[in-house]
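Heads up, one of the protein chains got dropped from this complex, but the rest are sitting where they should.
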Amino acid sequence: MQLAFSAADIAAIIQPLSSKGGTSRTITGIAALSAARPGDLSFLGNPKYKTEVVSTAASVVLLPPDYTGEPAADQQFLFVEKPSVALARLCARIEQLLWPKPAPGIHSTAVIAADAQIAASATVGPLCVIESGAVVGERTHLQAQVFVGRNARIGDDCWLMPRVSISAECVLKERVRLQPGVVVGADGFGYEFVAGRHEKVPQVGNVVIESDVEIGANSTLDRARFSHTVVGEGTKIDNLVQIAHNVRIGRHCLICSQVGISGSTTVEDYVVLGGQAGLAGHITVGKGSKIDGQSGINSDLPPGSFMKGTPALPYNLEQRINVLRKRLPDLFKRVDALETELSGSKKPSAPSHS
Amino acid sequence: MQLAFSAADIAAIIQPLSSKGGTSRTITGIAALSAARPGDLSFLGNPKYKTEVVSTAASVVLLPPDYTGEPAADQQFLFVEKPSVALARLCARIEQLLWPKPAPGIHSTAVIAADAQIAASATVGPLCVIESGAVVGERTHLQAQVFVGRNARIGDDCWLMPRVSISAECVLKERVRLQPGVVVGADGFGYEFVAGRHEKVPQVGNVVIESDVEIGANSTLDRARFSHTVVGEGTKIDNLVQIAHNVRIGRHCLICSQVGISGSTTVEDYVVLGGQAGLAGHITVGKGSKIDGQSGINSDLPPGSFMKGTPALPYNLEQRINVLRKRLPDLFKRVDALETELSGSKKPSAPSHS
Partner (left out) sequence: MQLAFSAADIAAIIQPLSSKGGTSRTITGIAALSAARPGDLSFLGNPKYKTEVVSTAASVVLLPPDYTGEPAADQQFLFVEKPSVALARLCARIEQLLWPKPAPGIHSTAVIAADAQIAASATVGPLCVIESGAVVGERTHLQAQVFVGRNARIGDDCWLMPRVSISAECVLKERVRLQPGVVVGADGFGYEFVAGRHEKVPQVGNVVIESDVEIGANSTLDRARFSHTVVGEGTKIDNLVQIAHNVRIGRHCLICSQVGISGSTTVEDYVVLGGQAGLAGHITVGKGSKIDGQSGINSDLPPGSFMKGTPALPYNLEQRINVLRKRLPDLFKRVDALETELSGSKKPSAPSHS
């Protein structure tokens, strides 16, 4: 996108503690220290890149207060408490330009049930479908081709991107952001095996998504068998994640891409699940636990657990075993040698031994 | 959803063998024994929860015939052959209220090719697209924003939820239920490496889905290179599952979330694949086999196999090895000790050594 800020514009947005040097350049891009060219803004987000500041070609550099070097010619240093947070603030401003707040109103091609309640300040984009009894809150934005089922309730200040589908009776609280293709409220996967066939157990609960939750593209959340599947306040879910029926996820969790959580499992607050990890059903993962990518969890974990592997072990033990595992070929040789030596040592002079 | 049944309504639906006690409460919810409050219905689905029946606050409890306890005040016991099946029957009734059968007809915003054949009893919802030559059967429901490609054939009594996509020439038999976002008939992943580039092998077969199949949200099934990719009668597939080209899945299988099945592999009847399991291409998994979650299968399996791990081993062996694996640090120490002792024991001048 066409970004064009003066150093003064940027200072106005990020409110630096102090500044050194200056540049006449217009800032048209953001880049890492080593990749930046004149006209770019860069930042020292991680101390290990400190040495790259001296050689960066960036015209504006965001730095922590304790950075001691001097800017080059036509280069401005802006000192901030936390450069990565300052950068986030700048990006937030850019995002507003990238996606300007749409005008309120309902697009002429949207199909809205007569008894649906759409807030006057909401924006319903082209080719959305809103079924009977559904509610859409203040300033909420349904971008395009979104489906909202019967009696579903979408709170205030939500943003549903193209092709999001919310099934009947599901509930989103406030400031929920759903990336394209998210499916909220598909049937849970439940069957009874009767006379050689899988008889469907109807799934008549719903999904409740608390405030400030974000869910990534094409992720799927199943409605409860009865009662609720719940995602707690402030939790962030990446792309292609599967949340099964009656799962309860706590507050402020991070769930990375392609994770799968099986039915009726509870994930407590502040848990981090690495990419492609899998959780069995009917277990509890304790508060603040960290699960490494691709791990498989099949039993309860106490709070603060840090697990890795399938089946998962404590992280350090798993790492140690993985080192020893590589030495298995050698270990087998050593045991062969011991056996040879011992059998050898048993020869003639030890008949009594056997 | 607003559930409101009298105990009599419920008895009428589930037809109990017998009853004990009674309640004046209106049943407005369903909950597990320990979570239930007055006004809820609960059930003893698994004997291990038997002790919870005594203390449950549920107003109506579904119990097996051999349960001997007495109901509390204002509490009714209903005895049924299989409580979980009786509950399923009750939920089926609730589901009818949750998703009332829509009126037949084609929504004015649907885009239907002139030569498509839509049964008079079918319901085509808003913003669906049906291409030339496609067929939609009796009482079938395309909910909203569904795509049905050229010459595709959808049988009777199917339910395609929002944003389902059926590609050209694909076939669904009867009572097929597809959750939101399912893609049937994407191109298979086939290329020939020619002169340093991957030249596409056009995929000109189709997908055939037999009767009574259910497929979960955002799952993908690829069309065959030629001939057919097949899902057998009564098989149930969960969310985010990948079925590659020319795969043949048998009857009454259960395929859990995020499973991947590679090209030309055959899965026989009554197979159960755990979540995130992966099957290599061109293999056969024998009838009634069970594959544990996250397992990797790369060779043929005889009927009745029960496998775990990557690469998978028989379940019990894999479990045993996983126990020993945890003892590797100790095993290395023991072998070190043996070597020390043996080298020591060989030195003639070291009797004191032991």
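Letters are used for the chains, namely A and B, taken in the order the chains are written, and counting of residues starts over at 1 for each.
Rule of thumb we're sticking to: a residue touches a chain if its C-beta (ideal position, glycine included) is under 8 Å from a C-beta of that chain, and two chains touch if they have at least 3 such contacts.
None of the values given here were measured: they were computed from a predicted structure.
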Could you tell which one of B:7, B:62, B:129 or B:271 touches the chain left off the display?
B:129
Which of A:10, A:256, A:285 or A:307 contacts the chain that the document leaves out
A:256
Suppose we count only contacts with the excluded chain; which residues of chain A make the list?
1, 3, 29-31, 35, 82, 84-85, 87-88, 91-92, 94-95, 98-99, 107, 109, 125-127, 144-145, 161-163, 179-181, 212, 214, 216-218, 234, 236, 238-240, 252, 254, 256-258, 275-276, 293-294, 309-310, 322, 325-326, 328-329, 331-332, 335, 338-339, 342, 345, 349-350, 352-353
Chain B, residues in touch with the chain not shown (by the definition above):
109, 111, 127, 129, 145, 147, 149-151, 163, 165, 167-169, 181, 183, 186-187, 189, 191-192, 194, 196-204, 206, 218, 220, 222, 225-227, 240, 242, 244, 258, 260, 262, 276, 278, 280, 294, 296, 298, 310-311, 313, 317, 320-321, 324-325, 327, 331, 334-335, 338, 341-342, 345-348, 351, 354
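Quick note on the criterion: only the chains that are shown with their structure count from here on.
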Please compute the C-alpha centroid of chain A, do the same for chain B, then give the distance between them in whole Å.
25
